[in-house]
Every structure is written in C-alpha cells, then in structure tokens.
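The complex is shown incomplete by one protein chain, all other protein chains being positioned as in the whole.
Per-chain numbering from 1; labels A and B assigned in written order.
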C-alpha cells in the first residue's frame, strides 16, 4: 500500500542545465564568497509521484560553483529552520577533514562558514557527508564545483550542467503516491529510479523541455555523478564526446573521440561535443535499463540545418 | 517449471572471432555500402538450453563493420519477414538522431537505408535502439563498427573480435529447457548468463574451439560490450594488454601495460597483446563470478615454443 502524494514545497526540483556561471575573467586569485542553503522539501519525481528530497538551494544537483585555481573560498552553509536533520558539505576541491564536512555541520536553523584554498583544477563533486551520507546524497544533496585552471578553459558556445543520482524508495517506478526512502534497497544498491537532474526525464519535452543549441555550436558539459552507488556510463546518443577529462581532473591529456565515459559515484567529468547535424542528442547512462525503466534521460536539441 | 528446449533455427549463434574484414587499403575517402539483416531466431546458449535471440545477421555480436574516417556509408537495415518486432540500428559512429535509429526503423519484411559520414576514428558499438532497447541488446542485437584513422592502424599478425552481453532469463544458469526473457531480472541488473560471443564458453574447447595464434605473434582485439547494464573488466589471463584505447576512442595517448581495462556497457575497446610463451590466454570479465558461474570465457591458444 502506498500513501497519497504529498503537497509539494516547490514546483520544480530539477536544476536548469543552462544555469552555469560565466567563465572567470580574472588573471589573479581572489577571495570568493559562496553560500548554500541545505533544505529538505517535498517535490515531484514525476507527475503523481512525490518524495522528500534533501537539497542544496532547492535544486538537484545543487548550484554549480565556479572558482579559479588559487582562489580562497569562504564557504557558508546554512540549514533551513524547517529541516529535521543535520547536514554539511564535503567538496572534493577541499584539502582538510572531510573536505569541509567537519567544519560545516549545521543543525536546523544554523549557519557555519569555513575557508579553503582551491589548489588544483578540475570539476569536483560536492555532497552532504553526515554519517548517513548515502541517504542524503541519494535524496539530492550533491552538486559540482568547477576550479578553472589559471589559463581558463577553451571558449565554447554553450556550457551545460547535469547530475545523476539514484533514488531508493519503497514504491515501484511510476507508482502513484508518496515514496518513502528504502534503506534496504540502498544497501543492496538496487534503486527504484536513476535520474538526471533529480526528476524523471526532467530535461525532455515531457517536463521542462530540452536544452536547445544551434547546428554548428560547441558545448562543454559538466556532469556530476552523486551516486551514491552506481557508476555512470555517460554517452550522448547521436553524437560523441570530442574530448573528455576522465573523472573531471584537469592536468593530464584528455581522451578524444569517446563514445561512453565512466563517471564513478562521487566523481564528475568535463566533456565537450559539437553539433554538425540537427536533431536531438540524448544524454544517458548507457546502462540502458536505467534509461528504459528508471527515468534517466536528458535531451539537447540542435536546431537549424 | 521449465519448458522443453525449442527447435533451433541455426546451429551456431557465436560470431567467429577471426571474421574481421581486412585493413583498409585506400588513402582517400570512399562511399561504402553496408547491409545488415535483423532476425529473431532460436539457438542454443549451451547444449540443452535454448533462447530466442535477436541478431544482426544471425550472429552475436553482429558483423564487424570496417570503414575509414571520412567515408560515406550507405547503411541498409532489413527485417526478416518472420520477425515479430520492430528493429533498427544506432551506431555510435553516427552523428544524427538516435545514431541512425530514427532513420532505420524496420517492421518485419521491411528495408530502410540511410547515409552517414564517419567523421571520427575509433571502435564503436552499434545496437538496436527501439523503446525496449535493453531487451533487444540483451538478446544479442549489438556489434562493432571500426572507423580506421586516415593513416590506418599498426600492422599485427591477428585481428580478433569479441563481444560481451548479459542474458536475463526465467531459468537458472545451465538449467535444461527453453529460457524465456525475464524483464524483472533485467530491471534489477541481475543476469542469468554473462556471455562472450553470445553463447556459454563458445570460443573454448567445450564448443567451437579456441582461436589459435603462434608464439611470437601480435594480436589486436576489438571488444564490444553490449551490456545492456554491466561494466566489463576486460583482462587476458596469462598475458597483459600492451596498449589499450580506453572506450575505443582513437586520438588520445593509449594506456600501456594494462592488466584489466574497464569497458562500459554501450562501449568498446581496442587492445593489443603479443604472445611470448605457449599456452592459453583466457579472455574474461574479471568480475569473476561471471566467469565461474555465468558462462563467460573465450580462449586464444598460443602454439609453438
């Protein structure tokens, strides 16, 4: 038996994939202030299906944070007063205990700030890292921090942002009602949903519409895999990754002409593509039962001819 | 209760690993015609165990297609008149909707042709991509297209072709009878069999015999992982990969002296080895319960001294 869907706190939990800060226009380090609010809230996985998400700033994945190698970051984490659990943040760009988790633990209504220096470039996951961290990440508490190299990244026409995570619930996929978290399913690594940007097929015509680009454009995708458990086989249907930075690290030679790149849970990638022909490019985890059965899909539509 | 084995439509479904087209002997692009027939048929997984496969050209993996970067390919897909389902083809070498899937959908008895230009080099999977694509790929509908770089690949003594996929059935491994497809097992990513070239231990002395090479020889392996869900940890027991092109892409520096290379579902690899000593080299997914319990094994026998 399933409970009825709950009232939702927000209309949309899926991060906008085009909501990426501009490239950094500085040639020297700076001190940057970043603030994230942790918040538990009810939203729809798909129409008729609700879940109590945990988020950074009411979206999944959380906001893309963009800094430059050498920057000093003042990281502030707040916890919404209506929360019921402690939260914190571990950024893989941070050197220090728990990647910042120990310094940022916040009870409902609290705020903590800590400082770190971004010493190495790349795209890194951030995530909640309380003791039940797999539950918090599965429920949406992850995002991406981009640490630009000193010379920046090559210019592209579009920068896009996507994140993948598993949802472990007591219901079946697409079963109407409010889905409760299922600890046994998570322990067995057997998710109900596997999602791109936190909702079933959010960035497709079913929900908020595809991202649109023009034929002839280039795009760089920042992709983070929250997991907490599954490896993503990240593939653009109808296209290819021109260049991939494996696991998001910048510093080694990129891989070229890659159809499908592994992105581990707790990792990320930077992957570029370009559009020679019109039509949809579908971003998937090529473990295809997650696409055909568990809601994972995002679409980039190339317009023109 | 299990049904009796069914009458088989073919004696063998396993692709011959030595059936690889010759290297391309051209220094300029050409227009190439490729034709594949989709066909559903009954064959043996192992003696006494039958399954209704879906194939390209009656073999698993489907034929290795070989073209050159810059070539224009006229791709024709037919559907055998006895088929019961629609089929199509998505090639990861294709730019365009569904990698060609939208242009190639064929009902039983139909034929479709579309044209694409091979613009980037590497070894790429092709596979059926109808809505139930995980079911079709699990049942055998995948293969490999090699897009040679303009300068070709280094000469080797042997080129070999292998493919891995999972079989999800209502029976247990080696249980006599006809095995039906099991949708729940596929959704849970819990296969009955994991196979090399579509049958249990096909390329070993149990069935069609190992591939033979001579001590002193070099070999290049084209390996495709259909999945649809599992990552392969591709390893040659008793040998090492001299060079690996991760995920089949050509363009970045190869990895060297690699024991085990990840090949994601919906991906491929190009891996070379050489034979210094006589005896068997066993190709496996080093997730060893798939080898010890689920039928995955292929053998290359080095003869001489």
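Some observations on this one:
Assume a contact is a pair of C-beta atoms (placed from the backbone, for glycine too) under 8 Å apart; a residue touches a chain by one contact, two chains touch by 3 or more.
Every value quoted in this text rests on a predicted model; they were computed, and no experiment measured them.
The residue from A:49, A:268 or A:284 that touches the chain not shown here is A:268.
The residue from A:104, A:231, A:259 or A:289 that touches the chain not shown here is A:231.
The residue from A:20, A:45, A:125 or A:219 that touches the chain not shown here is A:125. Per the touch definition above, the residue from B:32, B:153, B:183 or B:240 contacting the chain not shown is B:240. Residues 190, 231, 233, 235, 237-240, 242, 246, 253-262, 276-277, 279-280, 282, 286-294 are the ones on subunit B that touch the missing chain.
Against the chain not displayed here, subunit A makes contact via residues 90, 92, 94-99, 102, 119-122, 124-125, 129, 131-134, 137, 186-189, 227-231, 246-253, 262, 264-268.
Keep in mind that, in the parts below, only the chains that are shown with their structure count from here on.
Between subunit A and subunit B the centroid-to-centroid distance comes to 32 Å (mean Cα coordinates, whole Å).
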